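Note that this complex is displayed minus one protein chain, with the remaining chains in position.
Chain naming follows the written order as A and B, and within any one chain the residues start at number 1.
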Amino acid sequence: MNRYRLQHVTLFEYDGPVSESYNEVRLRPRQDETQSCLSFRLSTDPSSRPSAHVDPFGNWVHRFNVLAEHRRLRVAADSVVLVQTPPAIPAGTRRLADLDLLDEEIDQYYDLLAPTAYAPHLAELAGLMQEAGERSDGSAGSYALAAATLIYERFRYEKGATHVQSSIRDALSTGAGVCQDFAHLLLAVLRMRHLPARYVSGYLVPRRTAEPGASVEEVIGGQASHAWAEVYLPGAGWFGLDPTLGRPVCLQHVRVAYGRDYGDVAPVRGVYKGHAGQRLSVDVQVRPALDHEGCEHLAQTNAGPPRGPLPEEPPQQQQQQQ
Amino acid sequence: MGAARPLLYYRLLSPQTEESRGRLFRGYDPGPFYDEMFLPDGQARPHYARMFRELDSMAPEQFEERRQLADLSFLLQGITFTVYSDGRGTERLFPFDLIPRILPASDWDRIERGLSQRVIALNLFLQDIYGAQRILKDRRLPRSLIYSCGHFRREMIGVQVPGGIYTHVAGIDLVRDSRTGEFLVLEDNVRTPSGISYVLENRLVMTRTFPYAFHEHPVRPVDHYPTELCQILRSLSPRGGDAPAIVLLTPGIYNSAYFEHSFLAQQMGIELVEGRDLIVDGEVVYMKTIHGLMRVDVVYRRIDDDYLDPLAFRPDSLLGVPGLMGAYRAGNVALANALGNGVADDKAIYAYVPEFIRYYLGEEPVLRNVETYLCSRPKDLAHVLDHLPELVVKAVGESGGYGMLMGPTADRATIAEFRDRLQDNPRNYIAQPVVPLSRVPSYDPRNAAIAGRHVDLRPYCLFNGEKVVIVPGGLTRVALQPGSLVVNSSQGGGSKDTWVLGGDL
Partner (left out) sequence: MLSRIADSLFWIARYMERAEDTARILDVNYHMLLEQPVTSYRLRWDQLVTITGEQERFFQCYQEADARNVFEFLAFRRDNPNSIVECVSNVRENARTIRDRISREMWEEVNGLYHTVSRFLPEEEMNVGPHRFCNLIKFGSHRLHGVSDDTLPHDEGWQFLQAGRALERAEMTARIVDLEYQKLVEGPETAGAPDNHQWMAVLLSVAAYESYRRQYHSRIEPQRVAELLILHPLHPRSIRFNVGVVQQSLRAISAGGSSAGPEAYANEAERLTGKLHESLMYDRIEDIFSRGLHRFLVDLQKTCRAIGEQIARTYFYYGVVA
């Protein structure tokens, strides 16, 4: 069991003034049998009054708006999370050959079996599927593990090889990608074999920080943000597999959001008014949280939104958006 | 009604003479179709008898004069719709046929019962599918059909909509099958159905063009529609109170139904707004007035789900209001119709509506569906592929006659193209046998004579959470091209005034 303190700061800097910014974020770590979110605090600068709901995948979504003109927006999520050792895939899970017959379960997990924009079902994946089948002992669990390992072996981890909108087609054509692509590849290989699978976004805590008794604070930039996949093994439950590392998940993995693919779990999404371009930087700090925090609470700001300068008026009637 | 008005008319029109009798109906052939005016033996049906006598005694010139009066009336009021065939959008008159479509009280009674039942079932279905999903758990409907529907909104799961009402306004398309004379449901429209303004305007023009005919027929009125709709909208206000702020949200003047938006806003006395007139702050919707922000309680929106909120849906939409979904979710604003209704009028899910009626209401459907093949079922798909030239194929998420194949009139290339499309994406298509639609005598200006033309009927149903209110009649759309079965205005269709008789003649 490990307890971490995570500080996730997203900073948007705009070339010019923007206003009427509306955002939703998925930054609160999930709460379930193997992970507890002990505390969560979201704050923004300029300040705002966030509200929250739970989406259909069980993720916490916080929404906020900043109306007044601003040139930078800082979103800080501060959480303390307790992680337990995830269960290992048991031996003797259902035979692959029997999976096709499970109409009932397949219907229940429709969303997690269907192809998505990021993870389409492609004929090019047939080779991977076949090889994973051959490496496996014929059970669903060993097929899933073999698939994760195979993807780890066959694809190069390369920053910048793909972009945030890339589907697995890009990784398949270049043989390289980042954790997002690895996770999407695994999703497709599992789903095409009729195994329900979901995308997981979260953090990978560096090994030294994850060691028992570690007290060193580690600043690791945006790299702690990570993604992997979970597979549903009929009769046994959900199991996390990290194709970027080529192994099952461990104490280093902190889960934040589930989805069909990246499109469902983007950590920060927003729209704003203004023609300015934006620069985005993400900074995540992880350290072992030795002090115990109480129950989680949201950032509360009492100050009203600040008054910003008003927009420049051109001599003609302002162009209306159409 | 005073005597002065008809007098004024007769002065304008040519005199009626004995020789004119029968000229308008010369060569009239009801064909192998159900004719709404005539019995198979050629006699006028009882509810059409007076109208037939009136028309039959009229000279084509007289009829032509009235027609021009009616057209002028539409033109002066600017009742137009916009077509985008040339990429720029031109305003056109919606062709209006002067001969009314008359429904006897008994037909309407059945329709009214059938539609009420259907709308209530559709609303229960939406409550269920965005709530407990009982129907899926009971395996009466395949989950895959819902979750693969493009208009299914996962964001709506668990959202409490005001009063539990999703389908505040529904336009249900009916057709009368010539083989049986029975009314069948062809299509449900529970997103943002349009056309009601034509119903009201058609009636207005008819009372001006044929005033005396209304003396002779007990025609049930339709002009209470805006009042009924407004009452429902008022009841949705999350703040309660006597004077909720209600707005009609339009995509703007370039939308083909802009006339209707502006007409309804005016009739209900509510503000007509565009997305840029609204702003959300802290999950509350405001409109920007010259005296500052004013809170909005109810939005009758005529913008599709996709464009409603760029944060929640399409980020490139400039028509919508960012943050609207959040305010809706928080219960600070009511939307009519609700978000996510498209899952109920998906054409594949349509096939299950009779099942919804049985499942949710424990009743047998009063109005039957048209027989439908779901291409997502392998067996159905095989049948459809074998019989393409006899079938109508429709894309499940489209409306307005787009994405459709009319097998019997399509050329080989089009059929081949659809064959590929069906095999590529079977979930996206359904097929139905061609229903021989009933016909109503309609004026053909090229021959200055009356001939049978195919029609459908779209009644408008308002649901207040307890009961369904339907203005008697609805929009009768008519395929003005000889032989055509396509009644959509974008494909050369016109409309007629629809009379529901309050009693026997």
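Rule of thumb we're sticking to: a contact is a pair of C-beta atoms (placed from the backbone, for glycine too) under 8 Å apart; a residue touches a chain by one contact, two chains touch by 3 or more.
All values derive from a computational prediction rather than experimental measurement.
Touch with the chain that is not drawn comes from one residue among B:G252, B:P436 or B:G465, which is B:G252. Looking at B:L293, B:A395 or B:A449, the residue that reaches the missing chain in the full complex is B:L293.
Residue B:D277 is the one among B:D277, B:D304 or B:E355 that touches the chain not shown. Among the residues A:A68, A:L99 or A:C250, only A:A68 touches the chain that is left out of the figure.
Take chain B: the residues that touch the chain left off the picture are 78, 252-253, 262-263, 265-266, 271-274, 276-277, 279, 281-282, 284, 286-293.
Definition applied: only the chains that are shown with their structure count from here on.
Centre-to-centre separation of chain A and chain B, using mean CA positions: 43 Å.
By the touch criterion given at the top, residues 20, 22-24, 49, 51, 53-56, 63, 65, 67, 107-108, 110-111, 114, 269-271, 320-322 of chain A touch chain B in their complex. Within the complex formed with chain A, the residues of chain B that make contact are 139, 142-144, 147-148, 154-155, 157-158, 252, 254, 275-276, 279-283, 310-311, 315, 318, 322-323, 326, 329-330.
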